[in-house]
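A single protein chain has been removed from this complex, and every other one stays in its place.
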Amino acid sequence: MIFKGGNSVVSPRARLGRNVRIGDRSVIHDNVVLEDDVTIANDCVIGEPQSDYYEGEHYNNPETSIGSGSLIRSHAIVYAGVSLGSGFSCGHRVTIREGVSTGKSCRVGTLCDLQGNLTMGDYVWLHSNVHLGQGSLIEDFVFIYPYVVLTNDPLPPSDQLRGVTVRRYTQIGTMSVVMPGVEIGSNSLVGAGAVVTKNVEDFSCVVGNPAKRVKDVREMKMPDGTPAYPWPHRFDRGMPWAGIGYDAWIQSQTR
Amino acid sequence: MIFKGGNSVVSPRARLGRNVRIGDRSVIHDNVVLEDDVTIANDCVIGEPQSDYYEGEHYNNPETSIGSGSLIRSHAIVYAGVSLGSGFSCGHRVTIREGVSTGKSCRVGTLCDLQGNLTMGDYVWLHSNVHLGQGSLIEDFVFIYPYVVLTNDPLPPSDQLRGVTVRRYTQIGTMSVVMPGVEIGSNSLVGAGAVVTKNVEDFSCVVGNPAKRVKDVREMKMPDGTPAYPWPHRFDRGMPWAGIGYDAWIQSQTR
Partner (left out) sequence: MIFKGGNSVVSPRARLGRNVRIGDRSVIHDNVVLEDDVTIANDCVIGEPQSDYYEGEHYNNPETSIGSGSLIRSHAIVYAGVSLGSGFSCGHRVTIREGVSTGKSCRVGTLCDLQGNLTMGDYVWLHSNVHLGQGSLIEDFVFIYPYVVLTNDPLPPSDQLRGVTVRRYTQIGTMSVVMPGVEIGSNSLVGAGAVVTKNVEDFSCVVGNPAKRVKDVREMKMPDGTPAYPWPHRFDRGMPWAGIGYDAWIQSQTR
């Protein structure tokens, strides 16, 4: 393993757990907390100072925390004031602004742009180049595919932002846009290229511009004829029910 | 403040004004002019050599100028032959190719890709990940939201490019595409996900693929029932009329 930390800069005011690895040229700013077994690859900036930094002399960097076992791939920029849960991992060149809070085991793909002041639950997976506006609320086990934008300004420009809510287990297809304040119910499927202008009910498949409900996802089948949705019964890679099955896992959670 | 310029490289042929700050590992190439009070954050390249550089032995870098008080955030690549007006600011990882010229107080978001040979007026704000094709002309006070593409090639591939024109005060919603040679009038609103194939008249709201005019923006209301557009009467953050009101500012301009 090559984590020599050549030309890296770690603030004396950062706190590092056991077995933390830091790559070349990465910068760890004031008040960053890296828990045990965190890996920061090359050329990352963790705890990037917020805008005030460029103006005031008495800037104090807010706390940034990265949970145990997380892997931050190269060229990430994580602002001060971010909290990433344990087992977080990301691709290259992600930008995560202040006020982002994630649960455990989230994945954020290459080039994602998290605009700040938003909340992600557990096991939220963002593929490459997803843009989440401020005020977004994303529940557990939601997967969002490339080039999706969650918006927040109904009448631009304004400062009256209304974030998007996405309920658990929902899948949002590539190149979709979700309009400000929209709530997408649980276990839904938003088709690629959809423009979602209205709330979406649970278990709905919506497609088109503007998006329309075309079916109940529970009618959709895999090539072998088995039900495709809800998907947790047929997909477990990286999920907490891997190896034991979704039903057994749910029972273990509700006990 | 931490602008030690560690491992940065500043060409002896660059000219720096008073109070210029340069971050770590940034490179300032030949014939770059940084006016007073410019801040270049970490890992930027200013005056990136054009394509000829890789071929010829006698390459001479064209002049690049960045106006007073500008803030270039980290990992920006600004090519030689760019002129950015005073008070310019940008997010992270922007790419600005040769022949881009901006007025004063423009903002360019993270990951924007300005393809070169295009003109932006004053107070043009590009949100994250906006792609402007060569030949674009964007007038004052235009705001463009994430993942918008202004195209320029009517019959690809060709070298007969026709840029897009956007008149002042217009707002272009996220994930829209504007087709080559289209002119979007002033004070208009292009809805998210629109594909704009024809010219748009002043004060028009257009949506859909292909985009159709659905109303006059002057019919649109804020939640409190006041008119939403034209927007300058209700939004002044960062605008030159902040604190005095748009009408008073306009009068001061026309005197």
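Should a chain be cited, it is by its letter among A and B, assigned in written order, with residues numbered from 1 in that chain.
Rule of thumb we're sticking to: a residue touches a chain if its C-beta (ideal position, glycine included) is under 8 Å from a C-beta of that chain, and two chains touch if they have at least 3 such contacts.
Bear in mind the structure is a predicted one, so any value in this text is a computation, not a measurement.
Annotation: of A:26, A:61 or A:74, A:74 touches the absent chain (contact as defined above). Although one chain is hidden here, its contacts on chain A can still be listed: residues 1, 7, 24-25, 39, 42-43, 71, 74-75, 91-93, 110-111, 125, 128-129, 143, 145-147, 171, 173-175, 189, 192-193, 207-209, 220, 222-223, 228-229, 231, 234-235, 237. Interface residues of chain B with the unshown chain, by the touch rule above, are 7, 9, 25, 27, 43, 45, 48, 53-54, 57, 59, 75, 77, 93, 95, 111, 113, 115, 129, 131, 147, 149, 151, 153, 155-160, 175, 177, 179, 193, 195, 209-210.
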